[in-house]
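Taken from a larger complex, these chains appear in their original positions, while the remainder are omitted.
Chain naming follows the written order as A and B, and within any one chain the residues start at number 1.
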Amino acid sequence: GFAGDAAARYSSTLGVAAVTYGAGAFNMVNAVAGAYAEKSPVVVISGAPGTTEGNAGLLLHHQGRTLDTQFQVFKEITVAQARLDDPAKAPAEIARVLGAARALSRPVYLEIPRNMVNAEVEPVGDDPAWPVDRDALAACADEVLAAMRSAKSPVLMVCVEVRRYGLEAKAAELAQRLGVPVVTTFMGRGLLADAPTPPLGTYIGVAGDAEITRLVEESDGLFLLGAILSDTNFAVSQRKIDLRKTIHAFDRAVTLGYHTYADIPLDGLVDALLERLPPSDRTTRGKEPHAYPTGLQADGEPIAPMDIARAVNDRVRAGQEPLLIAADMGDCLFTAMDMIDAGLMAPGYYAGMGFGVPAGIGAQCVSGGKRILTVVGDGAFQMTGWELGNCRRLGIDPIVILFNNASWEMLRTFQPESAFNDLDDW
Amino acid sequence: GFAGDAAARYSSTLGVAAVTYGAGAFNMVNAVAGAYAEKSPVVVISGAPGTTEGNAGLLLHHQGRTLDTQFQVFKEITVAQARLDDPAKAPAEIARVLGAARALSRPVYLEIPRNMVNAEVEPVGDDPAWPVDRDALAACADEVLAAMRSAKSPVLMVCVEVRRYGLEAKAAELAQRLGVPVVTTFMGRGLLADAPTPPLGTYIGVAGDAEITRLVEESDGLFLLGAILSDTNFAVSQRKIDLRKTIHAFDRAVTLGYHTYADIPLDGLVDALLERLPPSDRTTRGKEPHAYPTGLQADGEPIAPMDIARAVNDRVRAGQEPLLIAADMGDCLFTAMDMIDAGLMAPGYYAGMGFGVPAGIGAQCVSGGKRILTVVGDGAFQMTGWELGNCRRLGIDPIVILFNNASWEMLRTFQPESAFNDLDDW
């Protein structure tokens, strides 16, 4: 679940999680609910009893209330579902379901009855089109642009959908052409890390960099690109940002102040905005990017979370590539906010524990060899840390930092039972 | 989840599992689905956002699709639900929900909005009555008795509902008065272990004791008392038992052959049967109880699962009390079938991994000090074994046998990270 989610998040494409019917699938409900909340397009593929087994008189093991219970449960936490019980209809059904996952960037659910596993089907065609009204798109882009242009201190704030729809480069280009500073939301931390001019930093209200907080909260043209309006993203602001004065593009809708354009896909909007703006080579920018803490001292004090961030950052300053970070819920996530990274994946909104380790594994599986740095609390590690056992088999070697705040001996607590050397990087 | 389930199973009363809204609750879906399948009356109590928070404009963390998603999901896997948002109605709602849990012996769900936690309410009254038709009960008991009496080789097979409704002593007495041999189903393994004449053994078809298998499969009066007609309980039979020829009491219905009496509570039925039968001091019984394997040899061979069963049994033969066993899914469960026990709890039907360790903990919490023997595979241990970390805090000391079939060094693999000595019993 988490691994499929992370794979989707990492590569801005569909993730896949295949599970056993019943106990296996129900075990994944939490991960999928989190993927729903955080817009990760995980394709859950579950087996199911054969189309005739249900009638045999005996109850089947792994079954909940009825054989339909699992389908109903996943209906609540996915945006499209299909039971593939008719080979003739399966290709169209699959296309419909995958199309919804891609268009809405949310999890979907496919159920394959046992006796259908080997059914031959026609190839699955293209996703069915999600119609877009070109005129509406144009009107919307025009109004967004006018609002940004007339603002005295416009700011572009990017969040998860930018990655989900593979728009990081374009969003960077957009900021460049608009000549506006970029920040990320809490959830969007790590976005655009590879951009020519990376974001100034992450907005986390009073808990964060005062400069960024001021910039965002005083902006009269705050463009929330693909941003989840969650309490974790925004309730942190003490002088609550008046969301009703922002431009907010999310979930195929764009809201400016009090009105909303429906059915505006994010990629279409970004493209339309770019078409309306000439390239720019402006580089000046009044503000310096956020300064990360560095300089870990060997001082005999117990290690504090910030020390870990320093250690990670020192390593980067010393010339090593920053790593993609997968964080779990807890202190570790807040510490990760202080690390220099090549991107961050975390359950910043859904806030479910157990995400970190499997996410690191899932991401490294699709990273083309790049290592992932996983940070996780001891509480969360107990939930899914055991998944490290799969690393050897998968041939991957994520680095795992376990925040064991029982003993606060974090750096020494790297304790993957399996034998990959997490430590030797340090 | 699993712990609340096990507590309910152990003490034949309601178990309770309290969780955080969202990530916490969704994490428990699997355990509750299993409790539903295996008839354990767990009361899930979840927090929820305050009744007005939902309108604040920002999405709340931990939320799935909508704030109602969690309620809908639990509706699929519990038999009664209530959102306690009105203090005036709360007592009646609670009584209704707990009454359903008790009457149906299945999980139920209560949701308490944050701002209602301190609401004052009237005391909760008695469970609302689930009406019973005395005449129907009498007619049913008469027919069951006639069928048992006219059978040449009647057998009483007990299963989980007997424990759920606290009927073990009565069921033993019933067998005594009827003068029929008792066996248990796979799921019912461990039932009536304390009875004056314990069951002959457990029916597991061709995989089990041939004598028991023959006895059951040739019976012309097989009375399935509280038995789940699951594939794990019955599909094991090679000469499939003709279920349509049995007497089957389950889920408040009694089926004899092709007809069914509805709304017959199991306790009412057992009482009605006892009333119709004079006490008996018959003790003769043609069959010997099942012989468990004993006599572990120190032979230098790798340890096989059966060796573990022998070790456990030897310990009992050596004079120690048999223990209540909590087993997880996997080889360990089948091995546990060969252990002398004071009862067994296992996900024998739902077959979900992860049950063992938390179940052992939950059971010991309500066992009045009796230790529990937990057997669990390495796969399953990775799912929930970390719960052992709670033992010290809870002041309990379950024994855990981990079947690490990667290395097959099971006896040496007792490796609870925390420091209780699981081994010193051996």
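The definition used in the following text is that a contact is a pair of C-beta atoms (placed from the backbone, for glycine too) under 8 Å apart; a residue touches a chain by one contact, two chains touch by 3 or more.
All of these numbers come straight from a predicted model, not from anything done at the bench.
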Subunit number of the complete homomer, 2 shown here: 4
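In the analysis below, only the chains that are shown with their structure count from here on.
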Cα superposition of chain A on its sequence copy chain B - rotation in ° rounded to nearest 5: 180
Separation of chain A from chain B, taking each centre as the mean of its C-alpha atoms, in whole Å: 40
For the chain A and chain B complex, residues of the former touching the latter: 22-23, 26-27, 29-30, 33-34, 36-37, 57-65, 69, 72-73, 76-77, 228-232, 234-235, 243, 329, 347, 349-354, 381-383, 385-387, 389
